[in-house]
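Only one protein chain is missing from this complex, and each of the others stays in its spot.
So, chain A:
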Amino acid sequence: MFEHAQKAIELAEKLGADEAEVYISYNHSISADIRKTIIESAKENVSQGIGIRSIINGAVGFASTNNVSRIEDIVNISVSSAKVRDSDPEWTSLPSNAKYPEVSGTYDKRISEIGLDDCIGLTGKMIEGALSVPDVNTTSGSFSTSCNKHLIMNTNGVEIVDEGTGVSGFVDVITTKGDISTAYDFEVSRSLDIDVFGIGASASSLAIRSQNGISIEPKKTNVILHPFAFSDIFENTFEPSIDADNMQKERSSLIGKKGETIATPDLNIIDDGLLEGGIDTSISDEEGTPSQRTPIIENGIFKSFLYDNYTAGKDNTSSTGNGMRHSYVSTPSVGPRNLLVEYPSSDVIADTDEGVFINTVIGAHTANAISGDFSVEARNAFTIKDGQLDKPIKSLMLSGNIFEMLNKITGAGSDVRKVGGTVVPSLRIAEMSIVG
């Protein structure tokens, strides 16, 4: 499919497009899936597709296909869709060719050479890890590898081909004796370096420790959020508010807050498209703007929104390299790269006299993405007493507001995790409201 890019661009121009862009992605993945305690199935998928943006007088038309024989059709449609629209005076142009940074840790040759037999072996180790803890079974899980390659080419001279690899392992477990309790764990990486046995063992140990939970009284207390719990809430509340598109459409609580202190002075949040081995690391974003490191919160002060090329043009500023696509079937829109949440680390549980530790939450996607208010059910939660995890908690609802939370962070662990693109330690937040 890659060999058709140039021709598609030329055709769009011939049909009347002022500017045109082709995005092609190719992905090859292999995975082995767990059902109960057996490795039940194998999957091998190759998918590829092409998306075309044509621009006429600032009006954008877009079409896509996974079928090489329809490429001419989609070029036609993208041009005719652009003609239907009124001219958009806020459109500047597609990104231009630039000097691209070097990134590292995004391609592991071992992953490109891995076969189904290796995947099955690693999946088996994950099950072994889980079953190394007595009275726990795996219920589902998967180990998968992927190799991907994408091309971005446009009429402003951008021509980028980037290749990357990734692996992921996850497992769900349930106790088989006594009180029913579940837990999960997962790891994702660009290299073949995840500890599959450890994923299984840690999920099982958490399920066992969560048995026979107690009820607790509603109160305001210290809450320590594991990277899984924090990133889930963070992605559904904070991330939408730093999206320049949401800001420009008046859907962000951070409008007009640039330069203001919005968090505790020890907190830094950085969007980093260059992070070594980062899940969202690449030489450019998905419309061809070079990747960069953008401070979002520096010493508690709000520094910048995230921009793609279009929203940057609207604000007379430069793209921060955040033009991202869900896949080749969609146009780029603002999306975070690797979001690093940094706070001075300590032995955070040991430093906490009283409070609650929460591993994961459910229902974070129901948060109010603009106001940042959320109310979630906490899972695998424990009381903290005199600097130690004490008793498991049966059921717990955690409510709050992300912007209030940012001002109430009082501690962080040294357990920084890559939870997808969010890179974060356990964080302690004072005076959180919990209902048992």
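Criterion: a contact is a pair of C-beta atoms (placed from the backbone, for glycine too) under 8 Å apart; a residue touches a chain by one contact, two chains touch by 3 or more; residues count from 1.
Note that contacts and distances are computed from a predicted model.
K.L.:
The hidden chain: which UniProt name fits, "Na(+)/H(+) antiporter subunit B", "TldD protein", "NADH-quinone oxidoreductase subunit NuoN" or "ABC transporter permease subunit"?
P.N.:
So the chain that does not appear here would be "TldD protein", according to UniProt.
K.L.:
From the list A:Thr331, A:Thr352 or A:Thr410, pick the residue that touches the absent chain.
P.N.:
A:Thr331
K.L.:
Thinking of the whole complex, not just what is shown, which of A:Gly49, A:Gly198 or A:Pro295 touches the missing chain?
P.N.:
Answering carefully, the residue with contact to the hidden chain is A:Gly49.
K.L.:
Considering the whole complex, which of A:Ser146, A:Thr261, A:Ser346 or A:Asn368 touches the chain not shown?
P.N.:
Once the missing chain is taken into account, the touching residue is A:Asn368.
K.L.:
For the chain left out of this view, which of A:Asn66, A:Ser96, A:Asn212 or A:Asn299 touches it?
P.N.:
Touches the omitted chain: A:Asn66.
K.L.:
Which residue numbers on chain A touch the omitted chain?
P.N.:
Residues in contact with the chain left out: 32, 35-36, 38-49, 59-70, 73-74, 77-78, 81, 84-86, 88, 116-117, 120, 124, 137, 139-140, 172, 174, 176, 180-182, 218, 249-251, 253, 329-331, 362-363, 365-368, 370-371, 373, 375-377, 379, 395, 397, 399-401, 433, 435.
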